[in-house]
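Working notes, beginning with the structure itself.
Complex shown without one protein chain; remaining protein chains in place.
Then we have subunit A:
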Amino acid sequence: MKFLRDCWLIFARQMQLLLRNPVWVFVGVFQPVMYLLLFAPLLKPALSPLGVTTDAEAYRVFVPGLLVLLAIFGGLFQGFGLIAELRAGVIERSRVTPVSRFALLLGRSLRDVVSLIAQAGIITILALFFDLRVFIGDLLLAYLMLALIALMTSAVSYGVALAVKSEDALAPLMNTVAQPVLLLSGILLPLQFAPGWLENVAKWNPFSWAVDGTRALFAGDVGNDKVWQGLLIVAVLTVLSVWWAAREFARSVR
């Protein structure tokens, strides 16, 4: 009960600050929108070996990957905000109160989830203009996947931010993690094109499972094994990440 209340207090405060400056939500969505407008049109011919013949089919492959990308990157860079809060003394101020340490993390991560879903909504609506069609039930499941990914990556980012306490260290660290994750998840081009060894390596990348699952959902194939496999892998990793980050929050103070 106290935990839920604490979570709500932190979440409400973070949302209030986000809504005071919503421009960041739109800045965050700018890059994926550029991909959508300037990169996706190249895909129809490029994906023709996979049997893609229309814009709608190309977007059905590309948009899910783009959304997963947005969730991964959006989350991983949330740590910067936490470092700014550490520097301002806001975190220390919370630490002397009896507030739940886990709520300090979860309240912030939930704000990140909400902002990610808002961004995903913008991208999805834009994609509708390019003839993308997806069932609302499938879309909601896909958003659940995205929400879990955002929760996971923002928690990791917060945990690392607390450990390194400096933007200079966080930026290269997150980029180093994000780049191979991105390339090995078939976000830009499906891994069906990959040589065998690359496909095998990618199998060890949980985000490639997430992308496959999300693509299956956008294709309306909710019964596909990739859907539950992707959701399960992401859910397990989310729990582990949140647990680890919560420990980082709790460690500094008993």
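The criterion applied here is as follows: contacts are C-beta pairs under 8 Å (C-beta built on N, C-alpha and C of every residue); 3 or more make two chains touch, one makes a residue touch a chain; residues count from 1.
Quick note on the criterion: contacts and distances are computed from a predicted model.
A.B. asks: For the chain that's not shown, choose its UniProt protein name out of "Aspartate carbamoyltransferase", "ABC transporter", "Methylmalonyl-CoA mutase" or "Monosaccharide-transporting ATPase".
C.D. replies: "ABC transporter"
A.B. asks: Which candidate, A:G89, A:P195 or A:G223, sits in contact with the chain we can't see?
C.D. replies: A:G89
A.B. asks: I'm checking contacts with the chain that's been left out. Which of A:L4, A:L17 or A:A46 qualifies?
C.D. replies: Of all options in A:L4, A:L17 or A:A46, contact with the hidden chain holds for A:L17.
A.B. asks: Taking the full complex into account, what residues of subunit A touch the chain not shown?
C.D. replies: Counting over the whole complex, subunit A touches the hidden chain at residues 2, 6, 9, 13, 16-17, 20-21, 85, 88-90, 92-99, 252-254.
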